[in-house]
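All protein chains of the complex are present and in place, except for one that has been dropped.
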Amino acid sequence: MSIYIDENTRVLVQGITGKQGSFHTGQMLNYGTKIVGGVSPGKGGQEVEGVPVYNSTFEALENQEAEASILFMPAPFAKDAAMEALDAGLKLLVLIPESIPLHDAMEIMAYAKQKSAVIVGPNTFGLVSSGSSKIGIMPNRYFIPGPVGVVSRSGTLCYEIVGHLTDSGIGTTTVVGLGGDRVVGLHFIDVLKKFEEDHDTRAVIMVGEIGGSAEEEAAAHVAAHMSKPVIAYLAGKSAPPGKRMGHAGAIIERGRGTFESKVEALNGAGVKVADLPTRISSLVQSVL
Amino acid sequence: MSIYIDENTRVLVQGITGKQGSFHTGQMLNYGTKIVGGVSPGKGGQEVEGVPVYNSTFEALENQEAEASILFMPAPFAKDAAMEALDAGLKLLVLIPESIPLHDAMEIMAYAKQKSAVIVGPNTFGLVSSGSSKIGIMPNRYFIPGPVGVVSRSGTLCYEIVGHLTDSGIGTTTVVGLGGDRVVGLHFIDVLKKFEEDHDTRAVIMVGEIGGSAEEEAAAHVAAHMSKPVIAYLAGKSAPPGKRMGHAGAIIERGRGTFESKVEALNGAGVKVADLPTRISSLVQSVL
Amino acid sequence: MKLYEYLGKELFNRYDIPVPRSRLVENAGQAGEAAAELGDVVIKSQVLTGKRGKAGGIAFASNPEEAKKEASRIFDMSFSGFAAEKLLVEEKIEIEQELYLAFTIDGSARCPVVLASLSGGMDVEEVPEERMIRWPVDVSIGLQPYMIREICRLMGVSGDLQKEFLKFMPKLDRMFKELDAELAEINPLALTPNGLVAADAKVTIDDDALYRHQELPRISEKTALERKAEELDLAYVELEGDIAVMANGAGITMATLDMVQHYGGEPANFLDFGGGADVEKTSQSLELLLGTDPRVLLINIFGGITRCDVVAEAFVRVKQSQGIELPVSFRLIGTNEEEGRAILEKEGIKTFNSMDEAVRHAVELSA
Partner (left out) sequence: MKLYEYLGKELFNRYDIPVPRSRLVENAGQAGEAAAELGDVVIKSQVLTGKRGKAGGIAFASNPEEAKKEASRIFDMSFSGFAAEKLLVEEKIEIEQELYLAFTIDGSARCPVVLASLSGGMDVEEVPEERMIRWPVDVSIGLQPYMIREICRLMGVSGDLQKEFLKFMPKLDRMFKELDAELAEINPLALTPNGLVAADAKVTIDDDALYRHQELPRISEKTALERKAEELDLAYVELEGDIAVMANGAGITMATLDMVQHYGGEPANFLDFGGGADVEKTSQSLELLLGTDPRVLLINIFGGITRCDVVAEAFVRVKQSQGIELPVSFRLIGTNEEEGRAILEKEGIKTFNSMDEAVRHAVELSA
């Protein structure tokens, strides 16, 4: 089983004719994702990797049925594309672009809430239900089916950890990238709820980092509602306060979002926090 | 039975300390309405007709449970009061004021939709579930229980018609005033759906008027979905085009919303349209 | 409140919406001067009625003499009873295509709606449904660029013209919202070599929101009597007949007029004096009606918030102070009806219980 997406999820690619869009359309098709159409204003009628291209999301949905969309475009155009997709009725949007203005992101989130839609990202690698479908830009080969759910704020670090798991013979149910920005659609707590309900997921890995309070909120949720074991790793122990460590969201401001407060909260909730990313797979093995 | 409200509906009165607010609080209490609190900024701590007054809807809801609210205040303050009530979690708002700016009304409606709340009005007499509760300003004595649902765009004309029914010994289940403005929360079609589901309602009276397209939309709905008999009366047959007949919504503009188009639509849907308001009760008697 | 074209265009200008260069003139001489300055011109009567073009209220002139002549002609005309006090003399623009664009309010959808069509220049009612794109604008997010692109796609517009719309529509949208407009219509919206230009302007401001737009002028199409009624906060519309009607509530007043016509009479007016009026306001309503010199007076009161005794008292007061000589048909039921009737009976005035009877009586009296 899987959460959010499965092999039947029909996906549009917004910004399909761009370099990133076309490359990852190929990668997603290779993985098995059901891509039914692409959107690129002014480029309607073309094909990319055999996928028909439309001028707008509305036009795409006049011709194809779809539930989800992945967005590739420069940040200044992302809000409009996301609003369009939501208005047109899509219920799951994966926002790949980074550097989307915060006020744009907040408008997207407010409208998604109204439309009861799920936003993954922005500044995310997307999500993958191992072995059946991916809507994202993660490398295909590390994501093989297995019993562990993974949810992460960062990309490459998540691949590193999933790579370790794979090397240890442990596969994943679904792997979700929350995104590295300050305002993102999904938080740990949302994904934890889904994993708790997912019969195939037997343990969950949280990959967090400094900044924000998503890990602390997740800890409170784990303590109150999670029956499945949760293992965590947090990046940024050595980061100085007040500095943005690459991700817009990875910053300790006004004494909030420190490594220590997160570890304390997670430990208090019974979550095992690995001190090195390379030690996660053995912690996972111990709880499976 | 009844629709929207019943004897258990707990009601706040916003603007309770004003002349209209305090008078109708007394009238509603007399009718049996469960008024649990009043709101009047800066007047918290007072009592009106034995009802405690609070400074804000939030404060009222910290002290009382309530689902509905009726609003009495000058039009320029109505939007803010309505937004507050919606934000505070109330699910049914009766907007008595007339002359609320259209753009304000549209903002109220958009937010109500987000909050899954029902707006009755503005510029309405409210609604009454005969014999159990009223949230409105209609005269108490005409509204006695019986088998007929009534939904009207105008006030006094509705009382006139319900008065006739009462004189003929026919009572009502619920009587709903949609309001006389161009932008109102409930349309005929919304209330017709409720009456169709209400076991106690055996026939429905629609009191419409020229302007807008609510009657035409209702006619299409009746044709497709209503099993119960519907009787209508429409005011404004003699009104010249382009003139506002008292109600902001009662205007024939650009050839739309004429008496003829409404009668034709209703007749086409099998709705009997009375040529005089005084002939409705006999039409109703013929279908009961 | 409908605005004259020139006022609408002043507002367009304020919102950076392109309009032709123009001069507003008050006599034929000024029209000639304007033409001397602007070259080929269009001369347009500034009246609020639609279809002034068909009525001859728009003329072209290619020199000052011609402009003076046409202006004179238009100043002498009457449009639905109104003469134009001002003319707008505009440069004649080079029009490649006439489009239609409007923002208005959709009562069904409870939100603003964009109307757009490639079939501009003609009456909006005459544009076939499928050639008129309607796009409701969700108030919680407002007009977004993708909506404009989508409207363009549905119109069959792309490329440069789409880019023009992407610049143009947000300005009109902003004006529509900020000025509490009910309608902001541009017909035709002219596509010129320099882009989109608003060749006409039909702007209506929501009367109920005028209090927050002190900067706007006040324009009224109302008759003197309607204006007086407005000051008294009465809903009053002048009609052609001879039976003066007074009732409480818009719906019942309309229904009373309908019933008067149904029984063969002709109402002289619509007068809704509202719910819960006091003796003063009720008296003023009566005085206003009597001032119109009708043949018969029909009063139809179904008392809810309105108290019958108050209406009766007002009636007696007016009768005593200025006399009420014409025949009256008086229907009075509802709140405090006994008290009201007692007051009237002292003065020898009979009332009806039934609206039907009262109306029939009024029609008989008028025959």
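Going by the order they are written in, the chains are A, B and C; count residues from 1 in each one.
Going forward, a contact is a pair of C-beta atoms (placed from the backbone, for glycine too) under 8 Å apart; a residue touches a chain by one contact, two chains touch by 3 or more.
In this text the structure is predicted, and so the values were computed from the model without any measurement.
Taking the complete complex into account, A:Val207 is the one of A:Ile135, A:Val151, A:Val191 or A:Val207 that touches the chain left out.
Of the listed residues C:Ile141, C:Leu154, C:Leu210 or C:Ile349, the one in contact with the hidden chain in the full complex is C:Ile141.
Screening B:Asp6, B:Glu47, B:Asp80 or B:Glu197 against the full complex identifies B:Asp80 as the residue touching the chain left out.
From the options A:Gly121, A:Gly155 or A:Pro229, the residue with contact to the chain not on display is A:Gly155.
Touching the omitted chain from chain A are residues 75-76, 99-107, 109-111, 114, 125, 137-139, 152-160, 163, 180, 182-185, 187, 207, 209-210, 212-214, 217, 233, 235-240, 243-250, 254-255, 275-278.
Although one chain is not displayed, its contacts with chain C can still be listed: residues 140-141. Although one chain is not shown, part of chain B still touches it, namely residues 41-42, 55-59, 80-81, 83-84, 87, 107, 110-111, 114.
The working rule: only the chains that are shown with their structure count from here on.
Of all chains, the one whose Cα centroid sits at the greatest distance from that of chain A is C.
Rounded to a whole number, the gap between the C-alpha centres of chain B and chain C is 26 angstrom. Separation between the centroids of chain A and chain C, computed from CA atoms only, is 55 Å. Chain geometry summary: the mean Cα position of chain A and that of chain B are 47 Å apart.
Among the residues of chain C, those touching two or more other chains are numbered 138, 140. For chain A, the set of residues touching two or more other chains reads 114.
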